[in-house]
Structures are given as C-alpha cells and as structure tokens.
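A protein chain is absent from this complex, but the other protein chains hold their places.
Should a chain be cited, it is by its letter among A and B, assigned in written order, with residues numbered from 1 in that chain.
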Amino acid sequence: MMRQVPNIAAVLFLGVLVAFPFVYTAGDYDYVMHVLITAFFYAILASSWSMLAGYAGQFSFGHMGFMGIGAYTTALFCHYLWVADAPTGLCDEVEIFGTWFIVVDAIGVTSSTLTQDCLREALAADPALSVGRMPVLLGIVLGTVMGGLAGFLIGLLVLRLRAAYLALFTLGFSEILKATISAEIEVTRGQAGLELPSLYESGITLLGTTYDKTAKLPPYFTMLGLLLLCLGILTWLARSRFGLFVRALREDQDAAAALGVNTTRYKVLVFTITCAMAAAAGAVQAHYIGIITPNLLFLLQMSLVVAMAVIGGVENFFAAAVGAIILQVMLELLRNSFEVGGYEIDMTIWRLVFFGLLLMITLRFFRNGLLAPMIEYFTRGHVAKETVARRQAAEAAFEAGREAGR
Amino acid sequence: MESPLLFWGVILWMIVWGAVGSVVLRRRYLHRDLDTTNTVFVGAMSGAALGPVGLAPLWLTTPKLGNLLIIAPALLTVFLIAVAFSFADPDNICVTSSGFVASQAVNGLIIGIIYGFMALGLTLIFSILGIVSFAHGEFYMVGGMLVYFISAVWLPGVPPLVAVMGACAIAFLIGAVFERLMLTPMYRGKIDRPVEYGILVTFGLAFTMQYFVQAVAGANPVKAQRFIDFPRMRWPEDSDPIWVKTSRGGVTLFEQVSVSNPRLIAAVTCVLVLLALMYLLHRTWTGKALRAVSQDRDAAAIAGINPDRMNMLAFALGGMIAALAGALLVQAFSWLPQVGNIPAMRSFVIVVLGGLGSLPGAFLGGIMVGLVEAAGTGCIPDAQKAASYIPAYGMIVLTLTLLLRPTGMFGRRFAAGTHGKF
C-alpha cells in the first residue's frame, strides 16, 4: 500500500494538470498557462537530462545545444521551405507530383520590411499564386531526428571521455553551436531571431470548441502530452534492460563489459535518445513561442535545467520532471518585487539568487534531491525492515532444522 | 575572401587526412604494441600537414614520437593554414600589412598572458582538489566589481593598489568559506561521484554570485578609472620611425604596434604576481606542501601535511587569481555581472589545452589562445561575423584537444591523485 503512494500522488498531480485549464478562469489565464507550458518544457529537458546524467552518469552540459538543434531545424525548415501550386520563377524550386517545393533565398536581417526575398516578390508580382507552409509536425519530427542524430555523433565522440572532460566537451559543443547560430546571420538571422508558424497555425477544434492560433489550451496539452510521452518512454527504458545496463555503466564500465554488456552501444544509445527528447521539446517550444533566438542556448538556460533536475533528484526522472514544474512555477510566483523600508527589492533578480542557494544547499545536504527521497521513502522504506525479517526467518528455520535433527 | 573555395578545399583536405591519420596511426602503433599516447595527435597533425606523404613514413617506420615529431607537424599545419589563407584572400589586411600582423600578435600575446594567468587559478584548483571550478568566471567578475566599488563608491579616492588588494582579499575569503562549507564532504568519501559534485556545486556558486552581484549592483555596466597614467615620452627623440612612443593611455612601438595602458599594466602585474606565485610554490613550505598534495594526496598526508588545509588554500588562491585578473582588467573593459562568462569558457579551453593540472601548460596555453583569438578577430574578412565567432574559436580548440589529446600539452594522464578517474 505504502508503495502505491507515489503513484497515487502522480495520478492526482496529473489530474490537476489536466483539469486545470478548464477549471481556472482568472484574468491572468493566458499568463498562467504560459508559465505552465514553459514549466512542461523544462520538465522534459530536466527529466531527459536526469536519464543522461543521473542514470547513465554522463554529465553533459550540452543538453540545451541539442534542444537548440531541434528548435533551429524546424525553424529553418518552416522558414525556408514552402509549397506552391505553380512555379514562382524567382526562387530555387523543384516540382514533385504537381506541387512546387520552393527554397526561399536567405537574406539575413538586412531588410527591415522582410519583403525582399524571392517568395514575397513573386507573391507581389502574381497575387494569384497560392503558397503554403510545410507542415509544422514534419518540422518537429525532423528536429527530433536531427537532435537524435547529433546526440548519436556526440555520443560516439565522447566514448573515451569521462567526468570533467565530458562536461567540458559537451559545454564546448553547445557554445560552438551558439556562436555559429549567432554569427551566421544570413541564414539564422542571429539575435533578430527566426519566426516560426504557431503550433496550430490555422486553429484547431477540440471537443467542439474551436481554438485560434494564439489560444493557450492546445499548446498546453501538446506540451503536456509530449512530457507524458517522454516520461513514458523513459519509464519503459528504465524498467527494461536498457535502464539496468546504463546504471551498471555508470557504476563500473569495465565490470559491466566483463559481464557481457555492450557498453559502447548503450552509451551512444542513451545520448541519442535523451538528445532526441531535448530536441523534440525545443522544436515544440519554438513553435509555441513563435520566434527563436540563440539566447535559448545561454548557459543560464542550461543552469536552470541542471538545477531543476538536481533539486528534484537527478537519479529519478519523475522527481526531476516534477521538480522542474514546481520550480518554474515558484520562480514565476517570486517575480513580484516589493519594498522594504523604502528600498526596493528587485525580486526578478533576487529569486535567482535564492535559486542558486537552494541548488547549493540541496547538493550539500540532500544528495539525492528534495523530491526523490520522498518517493524513495515510500518505495524503498520497507526494505530495511524486510531484510531484517528475512534474516530472522532464515535463522529461525536454521534453528528449527537443528532442533529437528537433534 | 577572394577564392573561398581554395581555402575551404584545403581545410577539408586537412580534416580528411587528419582524421585518417589519427585513426590509422593509432591502430598501427597499437598493432605493434608501441606507446600510443601521442599517436592520435601526431597522426592527425602529420595527416593534416602532409597528407599521405607525411603519414606513410610514420606508418612504415613507427618511430618513437618524441617532442620534435609532436611539435613539428602541428606547427607545419598552422603554417599551411596561414599560407592557404593568404593565397585565398590576398587582399586581406593580415596578408598585406606586416604592421597590422605585428600589432595583432603583440596584443594577442599581452592579452594571452592575462588569460594564462587567470587559467592558472583554475588549474591550481584542479591539481589539488581534482575538480573543475565552474565559478571561475564569477570570481573574475567579482574581482573587477570590487575594485570598482572600493575605488569609486565605498572609499572614493583610495589608491588603485589598495582597491586591487582589497578585492583579492575578499575573493580569497569567499573561496575559503565556500570550500569549507561546500566542498569538505568530498574528501571524506561521502560523495559517490566527487568530480560531478564539484562541477555542480561550483556551478551553483557561479549562479548565486552572478545574480547576487546583479541584484546588489544592478545590471548597468560600470567602468573603473585607469590606475595610472603613463608619462608622455618619445625614444629615441630623432629617429624615424620612433621606436617607443608613450601617451597617457598607451604605448606605441615603431609607430605600428600600439598597446593600451590598462592592458600593459595588467599584463606586467600578472607576470610579477606569477613570479611571486612561483616563488611561493617552489621555495616556501606551504607551496611545497601544495605541490606534494597535488602529486600524491595520501603520501602527503603521511608526511604530515594536512591535505584539507591545502584544499582550502588552493581553492581560495585559485579564486583570488581569477579575481586579480578581473581587478586588473576592470580598467580596460566595461563591467557587467555577466562579464565572467566568456573568460570562464576561455579558461576551460586554456587548462584543457595546457593539460588539466599543469601550471606551465596553463600559461603557455593562455598565450596560444590569446594569439589564436587575435588572428581570428583580425583576419576573418567579415568583422561582424568574426566578433560573433570569438567564443567559438576557443571552444573549437577545446573540443579538438579533447578528441586528439585529452591530456593536453603537459597533462598527466591521471592528474591529481585525489579523486580518481577522469
């Protein structure tokens, strides 16, 4: 019974999250929904990072880089690829089954009006031309695949690196990516950011209600669904041999290999899977926000993910996910500045100071995070008692056997 | 760039042969049961520099890879990249103006000395505690901030030297207190993965310090006054060009190479402090104890050294070195709470390049990174792009070093016996 407590709590928590958008009606509805969507986004990142760092022991500091690969893949895909029913004559285009695929030329941020690219010019010249976007879903899938592919390559490269070297290498990867995106302004538009279509550009009808593209409810459930999907995959992995092997790998790579575990394969696999998850989260978030800039790749963002996972409990991805949601909501709640004795306390900054302190205190005094031990209390609390009981039973049986023998 | 195809073609050729060389040569040495420590690096560099022509003799004769064979191909590779660049872009200022190149080189060297000095703190911490401090950039930032606040806000009019020393003292204190409070459980074996713990907890410190400073000091850039003005002079008076010309704000050599006053002061101070540090490490009991702990923790403990005390000293000293670098540069750059991010990354690059835990490696690595950055910013045709790429140059060096030669230039394979595997 005790063991079910975390599961019951999880179901209740999930129930609250599902019901929330329908129950909550206050004036700041959109803002609160936005906070929660962002919280789910961080929850995906934190839980996948906890699989990578906590389960497999690969402390990667490049997780936001993979997130950025997912986001930028779909952004570039949706920004530069279009379909039309007739040739424009101005762009690079190719016909497949009567549909014209158009590659818009990269013009960077030189134009303030954004009408100078070939497609806009073609549209201006021929208003009858019907132009369509590429499907958003395809972009997200592509982003996820690219993230997984990058994770696979990085996983191969870091096979020989351990601990501090791994952290530095992945950090370096992430920084190179950020610098490249910032610098290649013609393609990525640098700090100006790439605009993306919304998740549901033409609106969506759910249960008889039509939501337009700015409504918060569809992206809320999309992100929540993605989070649940990721947690589902992670749970399945953790319970299968995969979870067992990557933990063995974390504990002792040589011993695992001597027992028949293909360590190389699982190390690369864990990178591929978790990075694909980060990329998927990034792609969905990019479409939800509608614009993406290299600032998403700042180390600050990585610190947030790491801190959330650590405070929740890095060796339990559920704890990491719930920790991320709670912390993100708390960070938003703490935004309100107040005055003390005529001196204004700027909480937008001070909350981050407390966040950093919380991270250090958690690391120092609660090695397994704040949430994970609670879960463990219920799932493993009985173990010590059971061990003693088993030993006593075994001893009693032994004694009884001796009595009988005598 | 006039013919980018030529340049990128050469680079691609180098990458392909470098990759081939690194794999093939290691296999070959492994097969012959020879020492493979340097094979990946030498293979990559000879492949990149000479292609199959360079690799074939190595493959056939498998010589012992001494210093000459390690350094020569690397230098040749750099030289060939430079040649390819000059052919591809003959009008570039780096190709046409020797004065510009000299100026860039001297400035790169000077800033490199400061970089190296800062990285020295990081490598000192690593060699004793076995952790990579992610708070190094924040110590740098705090050092600069303290100098500004001491000399401009709290005690206006104090001599800069006092402000700098005050900043160092406070940074030392922060480092010592943090080490006592947060890092001590690492030494008692209470932590399963001490290396990761060290990274995360210093990461937390960085986060806290950065936002604390931002909360207290605000997010607006501050800048400290120049510490001292140079006297105006020309020497020799009547030659043309004038060899040395100084103004209040800087020095010009041969009317070509100009170095700004704050940078020169900072570099000279760094060299002086470095010499003092070397004296400390090699001539005093404390320094010898520090080095002993970095060599073998347990043996040092048996010899009567308290390794815990040395940990505290090393962490505080390392932080203080970063703070000093910041304190000296606050007169050259405008200062923000985020200002430590890039120097921190650069320090990572330098210590990895030099070899984690190696003091001379850090210094040499600093100079190399300074030169690479100077070449990168000065010679890339598109200036705006070049500026955006600055953080990436170092990181490319870092990732390449980790791939080709994780021990860096002078690294020991298992640096710092303290906390096991790296």
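The definition used in the following text is that contacts are C-beta pairs under 8 Å (C-beta built on N, C-alpha and C of every residue); 3 or more make two chains touch, one makes a residue touch a chain.
Keep this in mind: contacts and distances are computed from a predicted model.
**Student:** Can you work out the missing subunit's protein name as recorded in UniProt? Choose among "Winged helix-turn-helix transcriptional regulator", "Prokaryotic cytochrome C oxidase subunit IV family protein", "Cobalamin-dependent protein" or "ABC transporter ATP-binding protein".
**Tutor:** The correct option from "Winged helix-turn-helix transcriptional regulator", "Prokaryotic cytochrome C oxidase subunit IV family protein", "Cobalamin-dependent protein" or "ABC transporter ATP-binding protein" is "ABC transporter ATP-binding protein", the UniProt name of the unshown chain.
**Student:** Which listed residue (A:Val32, A:Ala257 or A:Val329) would be found touching the missing chain in the intact complex?
**Tutor:** A:Ala257
**Student:** Of the residues A:Val35, A:Leu129 or A:Leu244, which one touches the chain left out of the display?
**Tutor:** Hidden-chain contact among the options goes to A:Leu244.
**Student:** Residue by residue, what part of subunit A touches the chain that was omitted?
**Tutor:** 241, 244-245, 247-248, 250-252, 254-264, 315, 380, 383-384, 386-388, 390-391, 393-394
The working rule: only the chains that are shown with their structure count from here on.
**Student:** How many angstrom between the C-alpha centroids of subunit B and subunit A?
**Tutor:** 33
**Student:** Could you list, by residue number, the parts of subunit A that touch subunit B in their complex?
**Tutor:** Per the stated touch rule, the residues are 53, 57, 59, 157, 160-165, 167-169, 171-173, 175-176, 178-180, 182-185, 190, 299, 303, 306-307, 310, 346, 349-350, 352-353, 355-357, 359-360, 363-364, 367.
**Student:** What does subunit B use to touch subunit A in their complex?
**Tutor:** Against subunit A, the touching part of subunit B is residues 126, 131-132, 181-182, 185, 191, 193, 195-197, 199-201, 203-209, 211-212, 214-215, 219, 341, 345, 348-349, 352, 356, 384-385, 388-392, 395-396, 398-399, 402-403, 406, 421-422.
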